[in-house]
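Before any comments, here is the structure.
The complex appears here without one of its protein chains, the remainder shown in place.
Lettered A, B and C in written order, each chain numbered from 1.
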Amino acid sequence: MANYQIDLNSDIGESFGPYTIGLDDDILNVITSANIACGYHAGDHNTMYETVRTAKANGVGIGAHPGLPDLQGFGRRHIAVDPEDVYRFVTYQIGALKGFCLVHHVEMNHVKAHGALYNMAATDAAIAEAIAKAVKDVDRHLILFGLSGSELIRAGQNHGLTTASEVFADRTYQPNGTLTPRSEKQAMITDPDQAVQQVLEMIYDNRVIAVDGTPVDINADTVCVHGDNPHALKFVEQLRGRLSEEGIDIRRVGA
Amino acid sequence: MANYQIDLNSDIGESFGPYTIGLDDDILNVITSANIACGYHAGDHNTMYETVRTAKANGVGIGAHPGLPDLQGFGRRHIAVDPEDVYRFVTYQIGALKGFCLVHHVEMNHVKAHGALYNMAATDAAIAEAIAKAVKDVDRHLILFGLSGSELIRAGQNHGLTTASEVFADRTYQPNGTLTPRSEKQAMITDPDQAVQQVLEMIYDNRVIAVDGTPVDINADTVCVHGDNPHALKFVEQLRGRLSEEGIDIRRVGA
Amino acid sequence: MANYQIDLNSDIGESFGPYTIGLDDDILNVITSANIACGYHAGDHNTMYETVRTAKANGVGIGAHPGLPDLQGFGRRHIAVDPEDVYRFVTYQIGALKGFCLVHHVEMNHVKAHGALYNMAATDAAIAEAIAKAVKDVDRHLILFGLSGSELIRAGQNHGLTTASEVFADRTYQPNGTLTPRSEKQAMITDPDQAVQQVLEMIYDNRVIAVDGTPVDINADTVCVHGDNPHALKFVEQLRGRLSEEGIDIRRVGA
Partner (left out) sequence: MANYQIDLNSDIGESFGPYTIGLDDDILNVITSANIACGYHAGDHNTMYETVRTAKANGVGIGAHPGLPDLQGFGRRHIAVDPEDVYRFVTYQIGALKGFCLVHHVEMNHVKAHGALYNMAATDAAIAEAIAKAVKDVDRHLILFGLSGSELIRAGQNHGLTTASEVFADRTYQPNGTLTPRSEKQAMITDPDQAVQQVLEMIYDNRVIAVDGTPVDINADTVCVHGDNPHALKFVEQLRGRLSEEGIDIRRVGA
């Protein structure tokens, strides 16, 4: 009998100064990997300190979540950055989070790029290479998260990194394996059952049915979930419940 | 026969984005320890990458130079920060520089606080404690630089850190061992010979003559020098020449 | 029969990029003057655009709320800024808000300094002078808000500005007319009735009873209220209701 395993990851630690965002304490109860903002697109040294501590206390895998230098745009706006620049700011951000891992006596487990940087790394080979190389050069034991089938996964494999292919529960896919852009009508899956079903199919069959009905090959090492509002949080609880019922092993990648 | 040793340290890596500051390549030829800005009061990920590389190539000791979060004020303005906040932003900045040490395969050697943070740590025991504890918690092998006789040196010793007491060639001292504030007339020593003489006396006799003639006990592990203009650079070359002539061993602290 | 008049002012427009703070739409229904953050300690160009529009739609007096350049510290931390620097960043921030007043075809009514800058201007004559001069030089018709009895009010009067002396409903006073620091036990008034009573006495009798029982002279042109949480908002509604019942004319300063 096959032994299925899945990781649930979420972006956390996005609060900044006087500004609080996200239900971090709650989402940490249901996820297995935390992507912690490192001060470029969100987060600050106080948030990072607290978030690493809480993630460790919850036994959740700790990951650096480097983003574009754009607090105002939350790292979601495309910026025309050089690959060389990317290599360096990813190094900076992983290093900064490493500081907090050191003071909290906990290992960093993974790295996941944020927002526009994540999207750029999915299709732009030079950006993907810059990120993968920075991760390897800082610590070759770090696991590199990336969109399943993306340039980033390829670049990580080329560098000999352990990679984790990421899938989405609440997003639809295009026939070429990319996510349907949010600007399009069919982009989001709002029905929880349908979302759970999509995840189960990705785990069991390594495939997803694209918006036009085409079956697409996919690797599901980790599912991206959200904790920025009570509704999103509730869906993660449902998803986790259903995965458990199926007997799927929910644990952080690499554990 | 006594064997005298001294370190020459300078702040470098203070350029930011399109803005260049400091004669970094030149000063790296004459100093033994480089205090590298970490992005809060100056510097950025590109500057840090380049500076760690060049410092390594010159065999200069690499140090993190954490400062207050104040690029516009260059970290020179007092900000009423909590010790808890200091602990965290020092951790962040050391961690970030550590990232560049990792990708360049070089060890970080020391930490020196910058500007207003350095001054606060000289007299404010809680700030000093926060910095010392952050340094120890990130890496207890890091050498903590601080003003000779300061609270920061005391805090470092309490935490079992190796400390390096810093002295100034071009500044006069008060009877209590603090530096004469720059706002006062006698604050600066502009005569190079007098500056060299002061350093020699500090190295040989562990003392300095204060502005009012009082002899003050002092420890001279490292001398703070500057490379922000050709005049300053020339003085460092003169100082280094004279120290060499005296047979004093010029090498980085801890080497 | 005496005709009493009072203004209710609140800080709004403090959201930044992805971060939302404050119940701005609600508080705008009950106040008469809005102090709008200008991008240094909080707020951004999007928030400013929306806030000026909403404030105008509510007929609320629009004020610039310049603060220290410290988004992370929300402008609440003392920074050792030069008066010359203050003059210039207050000019910058008032000018920026003026841009939004122009595009929305509405007059700016007042200026109130924020947080640490407000506190510094209460007791530091040079800082107060810098703010008052900037306000006058940008537009001498602007009304300058300041703590009743403060250096800022004095500086504004010296420059011939119309001033509005501010009082607090939920804070206790010291015998010298300053606010009891928040760090002290008796600093806050949590009983709504007592807070209303304090405001009424300040309006009717131009005095407040200090924590030690001393009566202190005070001018009450405007009351500082808060809309950052539902509890605070409810108190403002109660206060406004009680003031209305007393027949006090609630309107913006200068109207």
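To be clear about the criterion, contacts are C-beta pairs under 8 Å (C-beta built on N, C-alpha and C of every residue); 3 or more make two chains touch, one makes a residue touch a chain.
For clarity, every value in this text was computed on a predicted model and none was experimentally measured.
Trainee: Touching the absent chain in the whole complex: find that residue among B:74, B:118 or B:168.
Mentor: The single option touching the absent chain is B:74.
Trainee: Which residue among A:81, A:106 or A:232 touches the omitted chain?
Mentor: The one listed residue touching the chain not shown is A:81.
Trainee: Could you list which residues of chain A touch the chain missing from the display?
Mentor: Contact residues on chain A toward the absent chain are 69-70, 72-73, 77-81, 116.
Trainee: Name every residue on chain B in touch with the hidden partner chain.
Mentor: Residues touching the hidden chain, for chain B, are 14, 16-19, 21, 42, 44, 71-74.
Trainee: Quickly run down the residues of chain C that touch the omitted chain.
Mentor: Where chain C meets the chain not shown: residues 39, 45-46, 48-49, 85, 88-89, 91-100, 102-103, 134, 137-139.
The rule is short, and it goes like this: only the chains that are shown with their structure count from here on.
Trainee: Report the inter-centroid distance (CA atoms only) between chain A and chain B in whole Å.
Mentor: Averaging C-alpha atoms per chain gives centres 40 Å apart.
Trainee: Give, as an integer number of Å, the spacing between the C-alpha centres of chain C and chain A.
Mentor: Distance between chain centres, rounded to whole Å: 43 Å.
Trainee: Multi-chain contacts in chain C: which residues touch at least two other chains?
Mentor: As it turns out, chain C has residues touching two or more other chains at 72-73.
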